[in-house]
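Here the complex is missing one protein chain, while the rest keep their positions.
Order of writing sets the chain letters: A and B. Residues in each chain are counted from 1.
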Amino acid sequence: MDGVTVTGVRAQARIVARADGRGGTALPVLDGEVPLAPRRTRSSGSEAKVVLVGAMSGPLGGDRLTVDVRVEEGARLHVGSAAATIALPGQAGGEARYDVRLDVADGAELHWLPEQLISAEGSDLYVTTRVEAGAGARLVLREEQVLGRVGERPGRLTSRLTVRAAGRTVLDQELACGLGAPGGWDGPAVLAGYRAVGQLVVVRPEFGERPVEARALGECAALVPLAGPAALVSAVAPDALRLRRLLDEALTRLV
Amino acid sequence: MHLDHTHPGPAALSADARRPDGTRRALRVGLGGPVGSGKTATVAALCRALRDELSLAVVTNDIYTREDAEFLLREAVLPPERISAVETGACPHTAIRDDISANLEAVEDLEDAVGPLDLILVESGGDNLTATFSKGLVDAQIFVIDVAGGDDIPRKGGPGVTTADLLVVNKTDLAPYVGSDLTRMSADAKAQRAELPVVFQSLRGGAGVADVAAWVRGQLAAWTA
Partner (left out) sequence: MMTRAALLVLADGRFPAGGHAHSGGAEAAVKAGRITDAASLEEFCRGRLHTAGLVAGALAAAAALGADPGELDAAADARTPSPALRTAARRLGRQLLRAARATWPSLELDAVAREFPKGAHQPVVLGLAARAAGLGPEDAAHCAVYESVSGPATATVRLLSLDPFHATAALARLAPELDRVADRAVAAARRARAEGVDALPAASGPLLEVGAEWHAAWPVRLFAS
């Protein structure tokens, strides 16, 4: 520490989706602070659609961003982002944090499909995504991390994904990679030189009774049933494009 | 989650003669011997000979996972739920002697799933002449050699040939073609094994199959006495 304290940005976005009583979904809360700006876009059917705009400019070192989403009983919400999120080194230095909390009530449905998170050289980001899905909740969640922009070495990225469904934790996974991560992160047990890694979590009440069948999708991706009403696709790929293709393909197997 | 309360007590540890519910467990007979001597074929012949009179099951220990189990399935000697394959990490002798934990799981799971059973045959993957079964796993063992492997094997001895409760000399129909002297093999085996029995078997001609089955019946009679 050099004695100069520069504090990063603290920003929060909040979205609440509620059944409007006419078969559609209302958004009684849709708040954001720079750089997080949620915008409602055209919806289809009973589902409300939101795009997170401007996430691209952050997070920088020292920032603390929080996204809080609550989907209430009977509501259907789809959240995407306008562009990839890029973790950059900031003036403030130190670790940035990005915490996403997704609460999906019994009988509610959430599609959480943001664009990639890119870890730029020199950045240091800790991301947590915590999902609480009620007994009859439905969820599709995609998370993609890209290590470095084209031709660039990655910064340090640690990402923890925790999914609770019907009262039990069905998934708790942390991936740490990039410069300064614990040893072996780029070795044959973890990433082996692959620069894009992603997960797709699908929660559906019917998976409790009839879990999906585990299936290797080549040697770089697998579809597996979790210990609860959920399925997971894990994949690694050389780049973001091929990762997206793998995850999209896997999702069609689940629909 | 774990609502299986069928076990009144914790599971048995190794060779305990009784199951947790107090009933007598199945007799366990091991079959070992070198690669290609006809262990799996002997197991198949035993199943055919005994399946109508006894409730039986088979555990295989393969070098390459499920090969032997799949042979038995193809031959349809038993319904598939009565055949279980143990994976051995390239070391079948370890799984039948030094670390029998996976095999004990397999025999107990079979008894739980398709029991009560009278007899479980535990087949080793093809191994060398020193491979024998742990007494913690089986109650009696059969060692299977064949005439084509050389008629000096009984003379050479080794723990399998010398100490197995039954020695089966297989493929006797091939003896004239490979130049093996059955009389000499018999005398050598007698010398190595004293009173322990030897059966000369030809699965092709059927000779000896009934003798092996009779020996197993005798073991079972002693076990349940």
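The rule we apply is simple: a residue touches a chain if its C-beta (ideal position, glycine included) is under 8 Å from a C-beta of that chain, and two chains touch if they have at least 3 such contacts.
None of these values were measured; they are calculated from a predicted model.
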Could you tell which one of B:L50, B:L78, B:A95 or B:V212 touches the chain left off the display?
-> B:A95
Listed residues A:V29, A:A176 or A:L251, member touching the removed chain = A:A176
Where subunit B meets the chain that is not shown, the residues are 1-2, 4, 6-7, 9-11, 13-14, 63-67, 86-91, 94-95, 98-102, 104-105
Touching the unshown chain, subunit A contributes residues 160, 162, 168-176, 182-185, 187-192, 194, 197, 214-216, 218-222, 224-227, 232, 234-236
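As a working rule, only the chains that are shown with their structure count from here on.
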Measuring from the mean C-alpha position of subunit A to the mean C-alpha position of subunit B, what distance in angstrom results?
-> 54
